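The structure under discussion appears below in the form of structure tokens.
Only one protein chain is missing; all other protein chains are in place.
Labels run A, B and C following the written order; every chain starts at residue 1.
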Amino acid sequence: MPHKDLAVAVAQTDVKGDRSQGPTTQEHPDYYVRVVEERPDGIVVRGAKIHTSVSTNSDEVIVLPTRAMRGEDKAYAVAFALPINTPGLKLIASPHGSAPKDPYEHPISARHKMMETLTVFDDVFVPNDRIFLNGEIEFAGLLALTFVRYHRFTAVSYKLPLLELMAGAGYAIAEANGVIRAAHVRDKLTHLAAYHSTVRGLIEHAAAACTIEEGYAVPNTLLTNVAKYHFAHNYHHAVQIVQDLAGGILVTAPAAEDMTSEATRDYVLKYLGGAKGFDADKRLRLLNLIGDLTASDFGGYQEVLAVHAEGGFEAEKLQAYREYDFKTVAAYAHKLAGV
Amino acid sequence: MPHKDLAVAVAQTDVKGDRSQGPTTQEHPDYYVRVVEERPDGIVVRGAKIHTSVSTNSDEVIVLPTRAMRGEDKAYAVAFALPINTPGLKLIASPHGSAPKDPYEHPISARHKMMETLTVFDDVFVPNDRIFLNGEIEFAGLLALTFVRYHRFTAVSYKLPLLELMAGAGYAIAEANGVIRAAHVRDKLTHLAAYHSTVRGLIEHAAAACTIEEGYAVPNTLLTNVAKYHFAHNYHHAVQIVQDLAGGILVTAPAAEDMTSEATRDYVLKYLGGAKGFDADKRLRLLNLIGDLTASDFGGYQEVLAVHAEGGFEAEKLQAYREYDFKTVAAYAHKLAGV
Amino acid sequence: MPHKDLAVAVAQTDVKGDRSQGPTTQEHPDYYVRVVEERPDGIVVRGAKIHTSVSTNSDEVIVLPTRAMRGEDKAYAVAFALPINTPGLKLIASPHGSAPKDPYEHPISARHKMMETLTVFDDVFVPNDRIFLNGEIEFAGLLALTFVRYHRFTAVSYKLPLLELMAGAGYAIAEANGVIRAAHVRDKLTHLAAYHSTVRGLIEHAAAACTIEEGYAVPNTLLTNVAKYHFAHNYHHAVQIVQDLAGGILVTAPAAEDMTSEATRDYVLKYLGGAKGFDADKRLRLLNLIGDLTASDFGGYQEVLAVHAEGGFEAEKLQAYREYDFKTVAAYAHKLAGV
Partner (left out) sequence: MPHKDLAVAVAQTDVKGDRSQGPTTQEHPDYYVRVVEERPDGIVVRGAKIHTSVSTNSDEVIVLPTRAMRGEDKAYAVAFALPINTPGLKLIASPHGSAPKDPYEHPISARHKMMETLTVFDDVFVPNDRIFLNGEIEFAGLLALTFVRYHRFTAVSYKLPLLELMAGAGYAIAEANGVIRAAHVRDKLTHLAAYHSTVRGLIEHAAAACTIEEGYAVPNTLLTNVAKYHFAHNYHHAVQIVQDLAGGILVTAPAAEDMTSEATRDYVLKYLGGAKGFDADKRLRLLNLIGDLTASDFGGYQEVLAVHAEGGFEAEKLQAYREYDFKTVAAYAHKLAGV
């Protein structure tokens, strides 16, 4: 019986080489994935995609253009799907954050790791029935923008638990440290609450304000990009607040072994307690959660994802600029100005 | 035939005296409106409210407590409605921004002025059938919070045209100045677009996510306060951007008379033109719109309103803190931390 | 006896027309001041400068190029000085903020007004001994940058009393309102103190770190531009804070006449008092100071000056980018990276 729980990865971002150049003016022609041979039964592709998430855990990979293409880029207007074990398809996984970790010290990242790969197409054959696009330049941009329309919506949606956790961890550690009633603490927690609520409110409204196109609900693109803009630009500030609430002990706390070693255990238990109800073990668990979340390899990964995943700052700004109805609001200004 | 287009004003904010003191510990007992005499047919009230909008244009004024009251504040737990011309009720209007203005130089504020008054109750009699609250301390806070639940929602909603105008004026003047394609200009316009879209998205979603209480739709209070927080904290930055896009000429442009005087007209017309399609008259009209909106008595009025109207920074932060479900998110943090 | 207290104005900023175009590609050739005729004894110039400060109060005006010039711009590479009453030299003054004002309501701007003009050169003759530059293209940029090197230093220096006043007014009104001990108030006042101290520290250090060139002390250009950057980008936020501390009464307070009219005086005196030691008159004077400073024509003028005077955001950023030693710090990064 064939398995039924197929997993798919999407490889979109080309490695790009010199980013001031297009596909055909690079030092070599393979910085963007391209068709190098046409055969009666299919095509041969060459190039590499970067940041392919969970490809090592998937059955198939879908490959899409990274951007709109122009006349001279015909060979680069290519999209297809392949089994992940296709000959010539190579996955070079990143080691970022994969050092072994103690689950007491790293309660999240010791258990969870999302693998990202450099996905190389070393003259890989794609049979005709697996080709979505092959030279139809006019559709390359459309496929690339599909990303914006759907995946950037998921990009914000899947961050909501992270933002809940930021607010929740900030509140929990402020309680454990005994500072929950300080005015500046409430101010900072309010900021975390507003950050989470703003991103959530915007992305929920993007769904509620969807349009139905050919039977599919398309989330409101302006709101989606504005939600992403707000999420991405304010993430590091939220990290700063949570680190502020937690204390410098985030990076100076004892090790998990110090909780079990006879030589140290009693000292740690006695001296690292917090407010009533938060003994050293509870407080350290909360601190380790926050350290893992914000001041570690995993925390750095989350920061970089906030900036870059599903499109970076400039991508979401460009799209917000395009989607916003400047014509109508400028006409309003002209009218009031008497122009 | 009686007129049918009745207008009402609401007087809520007491003058408050020393803000570190409650109603009964002030230098005199009248810094909050209070009942000074009980009669069989009604009560006599004394005190003053500040920031009463459009009272000079209304038929009736509704008077509400400004805050929750405690045991000793019984005389201050009072709410009622009165005709605006009731004896002893005095309106002292603010002159702010009421200097006569040329409509060419001030296209908005030469035509529109919202009057605000200090509303004094100099021992005013309120008949029994006009009293809503008289000593029922436990309801004073509830009435005050009604403001938060409904009026703060309108507070954000009525700002949307202002934010449209900020984005529209920024775009229009960038076109007129010939800088619409500069990267930094697009970046700034995108910020204005995101600002408007965020406030709009949040307040629309506050309405969509309403609850129905006793047949009335109550806008989501968390989203409403978060929308207000975002609007209020970012308004001055938006002003900065629009002033940046317009240029220093906002405050150095010639007068309306210079457009008509023979001695100056030709110079102004020749030298103050902008990009193709924007002659000096059109460009000056846009500049005057922006100057009026952001760099004038009227602009200052808008800034102060952004900060204070319908509750200031600390009021909306307090409410957002209360409405946000910290218990649930802290429980999530505890769970992931293994506490 | 000739007068000895000569005053001079500098006219530098050309009107520029379409800002995406240089001097020679505009709709007409006079959007930048240029030489239209060479005579044996001098030159004839045509064009207009904008934002010429205090020209109406000066004896002489010095005219400088606004930017570097290229080959085709030879006629625009011109600098000279002229008596302000030279035939053909026209001053068209801006009316901004010049409406008559009550000194109680507007304690600063009722007494002080800096006049700015559109300064037109309607075929003005400049004798040879008054010409500094005439066609020497290679020096136009140098003259324009002199502005950056000296005047941007004064641009920050003369703002220090304004920033002192912002911090002082914020503190004074917080005392008068009785909120000086509130945690959020201290936080906001600390921000104002840090803002003032940062700008002051940077500009003082720019002077201390000067270089001596041909006997003249040249303030450190990097620090000067960084000081301007910090001043300019944070001014509106400081305005927001001061308005926040003062209260909505900034734009709803009674008029000066209400302090003298028998019909209103007692009400105003009784009801607008603040904390102990601050009767209504004192408190209103402070509020009027702040209203004048931040929420008026004069306040708008200050905001626009913060953004644009002595070079706008992009000008100071460009100069900071140029002056910062990226080569050295990049070499440091390369070294640590092992490149």
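The rule is short, and it goes like this: a contact is a pair of C-beta atoms (placed from the backbone, for glycine too) under 8 Å apart; a residue touches a chain by one contact, two chains touch by 3 or more.
Quick caveat: nothing in here was measured; it's all calculated off a predicted structure.
Taking the complete complex into account, C:Ala193 is the one of C:Ala193, C:Val218 or C:Leu269 that touches the chain left out. Interface note for the absent chain: among A:Val10, A:Ile84, A:Val239 or A:Ala320, the touching residue is A:Val239.
Screening A:Leu160, A:Val179, A:Cys210 or A:Ala331 against the full complex identifies A:Val179 as the residue touching the chain left out. Residue-level contact of subunit A with the missing chain is found at 13, 15, 17-21, 27-28, 30-31, 47-48, 50-51, 90, 92-97, 99-101, 105, 116-118, 120, 122, 177-179, 181-182, 184, 233, 235-237, 239-240, 243-244, 247-256, 258, 264, 267-268, 270-276, 291, 294-297, 299-301, 303-305, 307-309, 312-314.
Annotation for subunit C: contacts to the undisplayed chain at residues 107-108, 161, 164-165, 167-169, 171-172, 175, 186-187, 189-190, 193-194, 196-198, 201-202, 204-206, 208-209, 222-223, 226-227, 229-230, 282, 285-286, 288-289, 317-318, 320-321, 324, 326, 328-334, 336-339.
Of the residues in subunit B, those that touch the hidden partner chain are 182-184, 187.
Following the convention adopted for this analysis, only the chains that are shown with their structure count from here on.
The greatest centre-to-centre distance from subunit C, using averaged C-alpha positions, is reached by A. Averaging Cα coordinates per chain places subunit B and subunit C 30 Å apart. Centre-to-centre separation between subunit A and subunit C, using Cα means, comes to 43 Å. The mean-CA centres of subunit A and subunit B are about 38 angstrom from one another, to the nearest whole unit. Under the contact definition stated at the top, the residues of subunit A that touch 2 or more other chains are 187.
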